[in-house]
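Dropping the structure in here first, questions after.
All protein chains of the complex are present and in place, except for one that has been dropped.
Moving on to chain A:
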Amino acid sequence: MPSSVMPTPRTTDAQLPPAAVSAVGLRKSYGDKTVLDGIDLRIPAGSVFALLGPNGAGKTTAVKILSTLITADGGQAQVAGHDLAAAPQAVRAAIGVTGQFSAVDGLITGEENMLLMADLHHLPKAEGRRVAAGLLERFGLTDAAKKPASTYSGGMKRRLDIAMTLVGDPRIIFLDEPTTGLDPRSRHTMWQIIRDLVAGGVTVFLTTQYLEEADELADRIAVLNDGRIAAEGTADELKRLIPGGHVRLRFTDPAGYRTAALALGGATRDDESLTLQIPSDGSQRDLRTVLDRLDSAGVEADELTVHTPDLDDVFFALTGGAAAPGPTDQPKENVR
């Protein structure tokens, strides 16, 4: 790990953007219960990273460690180029955190919450008021600004929470289960908020137990299970990890069907519907092989569809759930 102050990538990573968050071997246990069992992360600046996992997988613990709330038992991590253990205040100055449980002061109004944040970020009075009013407006809270935050609905509290996090203009934002407990409309509002943040160049580290959410928002996803990263990659890369993906070819001409079946040795035949099913990871190279074989056999399929397992399959396979369709004995597999 580089120990310099700036997020300089290792020379071998020279083509990669600098890491906003990087961690090696993070460990944490409470008593004899191991919550994080050595996790490695590298999150490029300006991207959205989703830590996906079932309840109790250690997602919140990971966020708490990376946001300086608690200390790790082992491992190293750098956030915004600063070492967590050596320079926690420098890390804090660069990050914003919206935890799983509402981090607003319920006894005071939404506006007072915002001004409190402005004061703690040492903004001049006038600027603090301007920033607070702007963010309240942006998150649709202007009408409720003078009401105590304890009277807000779940979605409003969450929006106020994020608005407060944004007062200091953080470059890296941690969102711990930002949509848990929200109704569908609030969830979509929250997704849009997150997309807008990313459009502004902010790095987002979010945790979620919703596959759809990770699929929707994240550039990269790590599946956390039992304190370990079970897999990491883009949503598509993760889907390809799981067997069950295939290419389906449908023919109308029985002769063409038979020729193709001979050309493609490993295909599963369905003579009645004249379809062939070839195991495939759905990659370009794999498809090209199939197409090349069809070409050299001189047949053309009437319909070609690629089926990749959805993220649910991946999730259950990796976290050892009941619906696991594939091998689960690969506890650690990094897709690059």
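Assume contacts are C-beta pairs under 8 Å (C-beta built on N, C-alpha and C of every residue); 3 or more make two chains touch, one makes a residue touch a chain; residues count from 1.
By definition in this document, contacts and distances are computed from a predicted model.
Between the listed names "FAD-binding molybdopterin dehydrogenase", "Fe-S cluster assembly ATPase SufC", "NAD(P)H-dependent oxidoreductase subunit E" or "Transport permease protein", the UniProt record for the complex's undisplayed chain reads "Transport permease protein".
Only one of the listed residues, A:Val97, A:Ala144, A:Ala235 or A:Ile278, touches the absent chain: A:Val97. Although one chain is not displayed, chain A still touches it through residues 67-71, 89-90, 92-93, 95, 97, 99, 101-108, 112, 116, 119-122, 148, 164-165, 168.
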